[in-house]
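All protein chains but one are shown in place.
After this line comes chain A, so read on.
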Amino acid sequence: MDIHNRNKLLLDLKTSLFLPPFNEELYSTCTTDHQKSIKEIQEIYKLRNDPELADKIKPIIQLKIKDVERTKRVQLAYLMHRINKIQSQYFVDSGQLSSDHIDQLSKNEKDYYKFFDQLVKKYENDIETKVSQNILPPSEVFIEVRVIKQIGNIITQDGDELDLEEGTQQLVKKSDVIKFLQEGSLVQI
């Protein structure tokens, strides 16, 4: 019963605002633990034909099965948390994940993200509505952003000039800078 590794796998998720890199090592340790427990159950189950032990093995088999189910629950919770985060961040970033976020995903999660993106875009084409953009109604006219990478001068939709100098904090309209937010050049505060 390896509680320590299971806890570590879940606590790992709390180390990042978005997601930490997929912890292959710990995840496969839990899988190995899971498979080892199943083999032990099979070994104990073979003793069911012994009349002395037939009754004695029942509680331990039930407990070991509960332990296996617990490991499964931990692994599923880990995967579900990551998938839900990917989906919610996709809509927060208006239909795209930034390259920084994509770097934190495992290969399977990257495939999942591509599949999810295709599914959403197909749905948008079918209903002729952009559901991935601005799904959260804006509570503010302007948003405060910090410029992470030098962008320079841009022209806004109103025709004004905006100087996005590295290191500055500015009040801007989200529609003017959405592309830079998705790229990661700007960060919303």
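Just so it is clear, a contact is a pair of C-beta atoms (placed from the backbone, for glycine too) under 8 Å apart; a residue touches a chain by one contact, two chains touch by 3 or more; residues count from 1.
By definition in this document, contacts and distances are computed from a predicted model.
**Q** The complex has one chain missing from view, so what does its UniProt entry call it, picking from "Centromere protein O", "GNB1L protein", "GINS subunit domain-containing protein" or "WD repeat domain 73"?
**A** Protein name of the absent chain (UniProt record): "GINS subunit domain-containing protein".
**Q** Could you tell which one of A:V74, A:L97 or A:L186 touches the chain left off the display?
**A** Of the candidates A:V74, A:L97 or A:L186, A:V74 is in touch with the missing chain.
**Q** What residues on chain A make contact with the chain left out of this view?
**A** 1, 3, 6-7, 10-11, 13, 40, 44, 53, 56-60, 62-64, 66-67, 70, 73-74, 76-77, 80-81, 139-142, 163, 165, 167-172
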